[in-house]
Each structure stands twice: as C-alpha cells, then as structure tokens.
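I have placed the structure first, in the form of structure tokens, so that the comments after it can refer back to it.
As you look at this complex, bear in mind that one protein chain is not there, while each of the others sits in place.
So, chain A:
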Amino acid sequence: MLKDFAKGFEANDFGVETKPSRRRFLQGGAAVAAGLTIGFHWNAGMPKVALAAAGTGTDSAGGFVPNAFIRVGTDNTVTVLSKHLEMGQGVYTGLATIVAEELDADWSQIRVEGAPADAARYNNTAFGPVQGTGGSSSIANSYDQLRMAGATARALLVDAAAVDWNVDRGGITVEKGVVSHAASGKSATFGDLAAKAAAMPASVASTVTVKDPSKFTLIGTSVPRVDGKSKTNGTAQFALDVVLPGMVTAVIARPPVFGGTVKAVDDKAALAVPGVVKVVQVPSGVAVVATNFWAAKKGREALAVEWDRSKAETRGSAELLAEYKALAEKPGLPARKDGDVAKALAGAAKTVTASFEFPYLAHAPMEPLDCVVRLDQTGCEIWAGDQFQTIDQGNAAAAAGLKPDQVRINTLMAGGSFGRRANIVSDYIVEAVHIAKALDKGTPVKLVWTREDDIQGGRYRPMYHHTLTAGLDASGKPVAWQHRIVGQSIVDGTPFEAVMVKDGVDGTSVEGASNLPYDIPNMLVDLHTTKVGVPVLWWRAVGSTHTAYSTEVFVDELAHAAGKDPVEFRRAMLTHHPRHLAVLNLAAEKAGWGKPLAEGKARGVAVHESFSTFVAQVAEVTMRPDGSVKVDRVVCAVDCGVAINPDVIRAQMEGGIGFGLGGVMYGEVTLDKGKVEQSNFHDYRVLRIEEMPAVEVHIVQSNAAPTGVGEPGVPPIGPAVANAVFAATGRRIRNLPFTRDMNV
C-alpha cells in the first residue's frame, strides 16, 4: 500500500519546498510533519538496527528492558511490544516469533502487547517517519530490526549470567528460555536473570550477531498464534469492549450525501430520550451522547437535522460511469511508456480490446469503527484498533489543540480493518476528540459507528474504469499493450499526495498495471484521475484489487485470441520474472492444470505480485444448471521469501481468497444522486460460509527477505474465477461485481 510513500520520502529533498502541495503538507499537517521530521532523521542518521539496541533499562516491576521491543519480567515472561496493529493478519505472532527466535525463548513465555504511539522508536521503516501498519509491510520492515533486538537481549542475558556465575560467556548456551553453563552445571531462567541483566551496562550490543538461518528453530515452524486462546473464549479486548469509569457513548448523525453540512438542528426530542446526556455539533455532523449505546442510537433517531447540500456530491454511479467512459476515449497521463504502442498496434496482425468496470467497495470490517477518547488536564488518551498511530496522534492533537506528545494511544486489537482504519484524516478518532472537547474534562467517550454508518460513511475502494487494447503478431505473440485507467486518487487532497503522486500519477491507482511483468515490447499505461466528492481509501491490496483483475482477465483473452493455453501463454512472457513464473508453475502443477474435469467444471488461472509477494491461483468452478457459478476449489502458490509462520501464511491466503471472492462476486456500493444505496449486510452482500471454496496453499521455499501476506492473496482470485467461468461458458465477466452479469 505504502511502499511508494517511503520511496517518495527518500526521493524528496525536505529542505526545498517547491510544490504548493508539499507546502500544504508541511504546514497544514504540522503535527504530522513534526513527527515526520524526527523520524526522518532517525531513519537517515542511524542504521536500522541501532534502534533495537537503544534504551536498555528496567521497568517498574524490576524487569529487564533491553530495548524498545522487549521486556523480560522477573516472572519469566517475555513481552514483545508490537509497533504494528493486530487486525487478524497474525502480526503479533509473526513479530514475536522473530524476537523469540533470536532470544532463544520458549514460545510459552512469550506475550505481546501494542506499543505506544511513537514515530521515533516505533516507525514503520518502510514508510519512513510514520508508525503505521499497511502495504503488507510489517514483517518485511521488522525482520532485521527484531532479529537484532532479540539477539541483543540474548547477549545481555548471557553477559549477566557470565558475571553472576563468574564464568566465560563463550561456554554459555541458551535454549528454550534457559541459560546454561555446562562446565559449572549452572543454569537460570530469563526471569532469574532479569534484574541482574537490567543492572548491566549495555556494552555488548556492538558484538551481537544474528543467527544463521539454518539454525532457526521457531522461524519456519507454525507456532500457535499468541491471540488464539483469547479469541476463542471471548476475552480478547477490542475498542468496543473498553469500559472506563464515567464513560459515555456517542453516535453521530452524518449528512445523507458526501459534502453535506449541518444547516439546523432540533435536539429537543433527542434530549428527551432517557439516557441521552448531550447533543454536540461536530465537524462531521451531530453527535448524540448518552449513558449507553442504545439510548444514543434512539436519541439519534429522534434528532431532527436540516442538511445543507449546496456543496455536496450529487452525481450517481451511472453519471460517474458515463463521465469515466468519455474520459477513457482520450489519452491520460502516462504511468509507463515502453516503445511505440500506436505504431505496434497499427502493425499488429490482430488487435483485441476490452473495457472493465469496478464499483466502489466498502471495507466493512466486522468491528465497525469505534474508539474511546478521554481529554483531561494533561492531554488526550485514546483506545483504538489503531492502524496509523502517529498520524492519528497528530490529527487528534490538532483537533484537541494539543501537542502530539500529549496524545497517548493505547493500540488494541482491531476487529478487522482491511485498510479502513489506516486513515489519513483519522476520521473517527477526530470525531471522538471533538465530542470529548464538549464534555466535562476527564469524561471518557466511546464513539461507535453503526453498520449503516460504516457502509454509507465513505472512504471506499474507488470506482474505476479500465480499457485495454493489445496487438498480437501473426504467431499470436503480444507486441503491444495499452492500458487506460480512469478513477479517483486515494491520496488526492491529503498530506500523502506530495510524496505518492509523481508527475500527476498516483502510484496506488496504477500499481499492478504499470509494473505488469509480461514481456511485451511496446507498452503504455496511462491514467485519468477524476475529482469526485466521495471519500476513498486503500482497500486490502489497494490498486491490485482492480489492476490484477483487468490485466489477468485480459491476458486470458489474449491467450484465447492467440489460440494458446493460458498457462503456456503466460510462461512465454515471464522469462525475465522467475518468481512470477515459479508460483505460476507450482499452482498449475498442484492444481492438475490440463487434466480433464467433469462436465460443467472448468479451471482458470491468474498470477500477480503485490507488495513484493508473488501469488498464483488456479480456481476450479462448477456451472450450475441455473447459470450460476460455484467456486469449488482454489489452489494457491505463494512466494513471500522466508516463511516466518507457514500456518499464518496459509490462513492469510485462505482469508485473502475469501475476501477477494466476496468482493468480485457481490461487492458494490452504488450512488443515486449522491446518496449511497446500500446500508447493511442485507444489501452490501459479503461472502458466507457456503460460498467459500476449499483452499490448498503451497508455499515456495525461499531464503529471500520476508515479505507480507496480508494483502497479496486477494488480487488473483477474481481473475482466476472469471477465467474459469470463461473456460466453462465462453462468457467474459468484465463488469464487477459478478451479480451485475450473472446469477451467483
């Protein structure tokens, strides 16, 4: 999601402000920018691993705190502080595995908790100076850092033992949380050594080395998730579960169309609802505050608000699509230009063209947006499933009139996010801060979005229109590829614009298309960025949610036009991309590609890289007599470098496939005169258990640096299924969701 963001920072000179957009970024987002500057210097001035060695000390319970990521308790627990949000992707387990591996801890002694918001200590090194989770970058940016953190802590514990036992440290071994010296017969647990290690000078850090990967005992094994038990007995704590003394609950009435504002409020009936304590106007609407959720919701129903629609977006999906189609007729701003496409198309033996339509999509995490905010004399405290901690910290500070370091964020686990909580303007956090400002100092307020608020509240995966044209030579080989994309920019008007938009092209709109791996000599990818008053955001796998679909369906069309097998056709164009090729071959082999299937069944394939992870999927479908499609089975091959936890990787592929499949088959948010037509799961349909295919995951053995798995399972499933439907029926599904074109 954000790898271009980090690249942008590296490529930009912060000392020179040339573009107005950048100036707006630095001034308008002053709080954010302050964090950025600190983080930027950290990043530029120190090697990554230096962070891990900084901050040796002791905690209030007498435990050992070797660095910002680890606490060794005198009770023999090892607590790993996660700078990343656990939202289901298994990151608490993955990060803790890396630490435990280098520490030689026993898995049973490992605990994980969310780190406080701190751009200096807990920044995502892939983002630069921001603490945040996204772009499937958590493991990738933490791997070296946490290996070093674990190895450093281990070295300090060994030193403490050597001093205590008066033995040479070379004779000391560590295994499963026990430090031993064979010659003297002495041994101690980490807990026994914690206080002694805390008292040691941090002098060993420079001599620390990480393990040779051949010695790994935890990395590469499927240790159970650290949150597995709490998520089967109801004890896992989400923001919705936070209860504080004197806490009130708020819901907000927001305008019925995007860009609407409050004209007038009559709150008499709302205030008469038992339990309602206050009605507060906030920038996004009118908040009803009550002693409990139900009273707040009833109060909102009783509220009479007159809305000013004069600046609102009033176009509907049909009008937007007509505008997008008209734009698609004209050249856009180039995102990639190889050779001469026009000339190659003119000389081609055969040309193929196709258009694709993609709707707005809501994230709809199971836990709707919610947080708890308390403002008191000293500052602001927030409890949330927070995905962009230091951005939320900056935005909350600005809303509260505080400095960022006066905002303390307790990051809890999130009940899903899929990008919704990675929110540049921190919409729900800022709303809660505004409500808290209107309450007595020290009164905590829990803001809850209802499902209707969530589905109708915007920040969707943008609507897009794609047109692809390709030329084949007489042998069926593609010689020209032109791909035009029309849609909104996710970062338009945000502080991210300055670093993520290059030459007018938002990298997140074209990712997956501008880096198409296929070996085609003449290629043009261009973009029209539209201005629409519907707020948009990254949705699990971001640009690849639409680019993988259009490119992989279109490649399939070309294979068909060339009279070639879809797997063979791709192979011939991937000779310079061995990791794409390897997952394609693995998935095809394991799926029995080419072997005959029963009547009414067919296979389809897709391969796509996102966030530096390579995934190929073969979908096997059955066409039912009524013309509907059932996805029976998906064979998935993934190359994510070193596999930290194979079972978590499998789970993410399974989940990504289900999430992506529901999106392409059923997902759409449509607008009529600017108003969202869906409101809850009865009309914003998502995948249910009977629609989930069997999934078989194969992980490529690799020693490459580990990359993420939260998002990359999503992009290939749509095109793989669409290609299977074509193989079965001869019908191409180019307009999503599938429900527009067929019975499902």
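Everything that follows uses one rule, which is that a contact is a pair of C-beta atoms (placed from the backbone, for glycine too) under 8 Å apart; a residue touches a chain by one contact, two chains touch by 3 or more; residues count from 1.
Basically, contacts and distances are computed from a predicted model.
Q: For the chain omitted from this view, which of "Dihydroorotate dehydrogenase", "(2Fe-2S)-binding protein", "Cell shape-determining protein MreC" or "ABC transporter permease" is its UniProt protein name?
A: "(2Fe-2S)-binding protein"
Q: For the chain not shown, which residue from A:L375, A:M413, A:A432 or A:V725 touches it across the whole complex?
A: A:M413
Q: For the chain not shown, which residue from A:P213, A:P274 or A:G442 touches it across the whole complex?
A: The single option touching the absent chain is A:P274.
Q: In the whole complex, not just what's shown, which of A:G57, A:G171 or A:P224 touches the removed chain?
A: A:P224
Q: Check the options A:S60, A:N166, A:S214 or A:T235 and report the residue that touches the missing chain.
A: Checking the options A:S60, A:N166, A:S214 or A:T235, the one contacting the hidden chain is A:T235.
Q: In the full complex, which bits of chain A touch the chain not displayed? Write them out.
A: Spelled out for chain A, the touching residues are 87-90, 222, 224-225, 227-236, 238, 240-241, 243, 249, 274-275, 292-295, 364-368, 413-418, 448, 450-452, 647, 651, 654-659, 661-662, 680-682, 686-690, 692, 694-695.
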